[in-house]
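The chains shown are only part of the set, and none of them has been moved.
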Amino acid sequence: MANVLRNSAKFGFSGVLSQLSIHSRHGRVCVSPCFSLQQRNNSTSPKIKVDLDSSTGVAVLRMQSPPVNSLSLDFLTEFCINLEKLEMDRSCRGLIITSTLSKVFSAGLDIMEMYGKSPERCGEFWKAVQEMWLKLYGSNMATIAAINGSSPAGGCLMSIGCDYRIMADNPRYSIGLNETQLGIVAPFWFKDTLVNTVGNRAAELSLELGLLYSAPDALKIGLVDQLVPEDQVLSTAQDTMSKWLAVPDHARQITKSMMRKQTIDKLLSNREADITNFVSFITKDSIQRSLRMYLEMLKSRKA
Amino acid sequence: MANVLRNSAKFGFSGVLSQLSIHSRHGRVCVSPCFSLQQRNNSTSPKIKVDLDSSTGVAVLRMQSPPVNSLSLDFLTEFCINLEKLEMDRSCRGLIITSTLSKVFSAGLDIMEMYGKSPERCGEFWKAVQEMWLKLYGSNMATIAAINGSSPAGGCLMSIGCDYRIMADNPRYSIGLNETQLGIVAPFWFKDTLVNTVGNRAAELSLELGLLYSAPDALKIGLVDQLVPEDQVLSTAQDTMSKWLAVPDHARQITKSMMRKQTIDKLLSNREADITNFVSFITKDSIQRSLRMYLEMLKSRKA
């Protein structure tokens, strides 16, 4: 747990990654840092910037929502709209996802989407999380995550939704589906995606312990494919993309679908139940009480 | 085969691990050392000793049934009763399994449970083997195997039924599902558990050749998670357990169930057929003849 807390400091939002005791058989059920807290602003400036190079057919999608690219409903909606536009654009064949922020790729789901919200709103939020993954994991484009900072929980899900992962060779950056550390449970489709990426046993250990892997450790278990110096993450992604685009699109797309269809179909045919599960969990009095205490603690720290 | 026989010596019960020729398409069908032979004693002294430290919530289960912790019906029954007690005890969150014997963790199933017994009794025995695995693989406790000696066949099954495996760094100790070497076949749920642990290809090689891995080789393929000096196996297990117990129980338990439920359900829904298969195989005249010859050979050696 100390490790998790240390990460919170790294993300630069002290106190965000704390823990709350709620009822459980043995001890604590905690919430964080898969749930990151954005400083609210009412700015309508885009959280995502997309540049499509029509000469290469490669789009770079930059996440630029400070402080930590939290996955809020607004963020996810903007992300999905951009993804869909690129998917429909025949001149776009490859997508690179990266962050404009220092030290963080994405800190995962936004806690404010889950506190004091109506079940309807929580359901809408979870549907957007599903949508992000469905669009990304099933994309016809070649997709590369240029992971230039830490990438816990939802940020990790986004990364393993891509075809290839290049991470900054910085042992301070970590990546992983660490939900369990925080008392919550990664849903089955997070799990399936992780198993597809690192195999059953590494996924089992990783999920049961809620492990965050340093970049070098992530490479060892195959959670990322390649480490490069921090200032070469994007350029390496561009070089790698040209290799992916040398493969005939149609054959690559059919092959990708053959590899991923079963995993995607499993969520598609359980989508409503998965939303119901999430909403029923997150709207529990005990969980909401914990979130409130947690937020109050944050406020008192700021004061 | 020489290797297997060498292991028998290591276990300290000469002649126990021998082979019998029975009918087969090509050459031999053999029995051992997944079937180990206990020296009979009518002692009612417990085969298992459990110490629960209520301050840490960690129980240590010591197998203490000389010479080789054979999995007899009595042993398995005692094992399951102890497991169930701990499972029901809310003060117990973690379980470490180890052996009090020198050089052996467990040598696997007891041959005497399969010779000259009625089909009913054989079925009862097999049901106890299933029960041991079902209880262990599906336990809500965090479970660590502290493998301080060799662990073939049933001993290996017990190990891979845990959440984590720490083995003595002694190249003389071996572990593996070596049933095939002996002319018998690991049932599908042994196979599923192994595939979940080391992946499909390593499991295929391992099961088709009935391989026993030395401790270092077992680490290489991921059959165990960690090697430590022999005198540090238990203390390392204790240290590791504290990391597992730092994870909120409820989230870890749901995650574990998500990872293992499908494998467990497969046995649950085929349990009777699996018993029938085992009984029909083991009560065959040819197999029983082989067992008799084998036991007579053992007696003549003793004389």
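Letters A and B name the chains as they come in the text, with residue numbers starting at 1 for each one.
In this section, a contact is a pair of C-beta atoms (placed from the backbone, for glycine too) under 8 Å apart; a residue touches a chain by one contact, two chains touch by 3 or more.
For clarity, every value in this text was computed on a predicted model and none was experimentally measured.
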Oligomeric state of the whole complex, in copies, if 2 are shown: 3
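Keep in mind that, in the parts below, only the chains that are shown with their structure count from here on.
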Rigid-body rotation angle, chain B and chain A, from Cα fit (steps of 5°): 120
Of chain B, residues touching chain A in the complex: 57, 90, 93, 163-164, 195-199, 222, 225, 243-256, 258-259
Contact set on chain A toward chain B in their complex: 1, 24-30, 179-186, 188, 191, 199-201, 203-205, 207-210
